[in-house]
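Once you've had a glance at the structure underneath, I'll fire off some questions.
With one protein chain removed, the remaining protein chains of the complex are shown where they sit.
Presenting subunit A:
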Amino acid sequence: MIEALSDTRALVGRHFRHILRIPEQLLSVTLMPIAFVVIFGLLFGSAMKVEGSSYEEYIMAGIFIQVMMSNVSTTALGVVSDLSNGLVDRFRSLPISRSAVLIGRTTADMALAAWSCALMAGVGYLIGWRIHNGLLSALGAFALLLLLGFTMSWLGALLGLALRSTEAVNALAFMAMMPMMFLSNAFVPLDGLPSWLRTIAEWNPISSVVTACRDLFGNPTVGAGTGLPAEHPVLVSLVLIGAVLALVIPMSGRVYRTAVAR
């Protein structure tokens, strides 16, 4: 147990060193979230109106989640790179617990996600986003966001191990992300959608998490839709995220065990 902890700590340390070594990576987790807040919040906010509130207040939860979702490709690409230079072979030939390598990477990627969240919150404040339900409930929202980021990292680890190629990871992540994000209430209220599309968007897990965050931050939840996911967003989000996590962690562990370098 102590060994497993020290293994994980050493591997997390490895990833932090990477971040310090390659400023590009730090830049991408720094600039990209800021750019999202500025583009979606300021630019779109200047044209879009949300009933009873400002678009800036409305959009922030969506941007937070968009950035958490991008953990899928961050982690997947890192795993592919470890596989392709033979490092995974070396790790697998060491007497360490097999989950340590993946836990190390997903934990480090979650720390990056926390950094992104903090930045987005700061820039969001500058453009007019506020929390209204008190600090405790806002911290709950951030905890939910990080849990989502962590889960997406594990999904990314599984994808990277299964696909084993940068191109495949990029293509699949993009193809899955676009509809997931845009067919939800992340960026637009669902009221105006045709009813069949609205049903899909209402049951999109992303919508639940977005609504849950808006609830917890005290941001407007207009156009969240109806039905179970819209009425109990926090509960539904936790159940869904928990289910994905419970599925993805053992699966990645299994794939890792037999992973061969490409």
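Quick note on the criterion: a residue touches a chain if its C-beta (ideal position, glycine included) is under 8 Å from a C-beta of that chain, and two chains touch if they have at least 3 such contacts; residues count from 1.
Operating definition for what follows: contacts and distances are computed from a predicted model.
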item	value
Listed names "Peptidase M19", "Glutamine amidotransferase", "Protein glxC" or "ATP-binding cassette domain-containing protein", with the criterion being the UniProt name of the chain not displayed	"ATP-binding cassette domain-containing protein"
Sole residue of A:R21, A:K49, A:H132 or A:R254 that reaches the chain not shown, by the stated touch rule	A:R21
Full-complex contact with the absent chain, from A:A10, A:I39, A:A143 or A:L197	A:A10
Of A:G86, A:G134, A:P179 or A:G242, the one touching the omitted chain in the full complex	A:G86
Residues from subunit A at the interface with the omitted partner, ascending	3, 6-7, 10-11, 13-14, 17-18, 21-22, 85-87, 89-96, 100, 258, 260-262
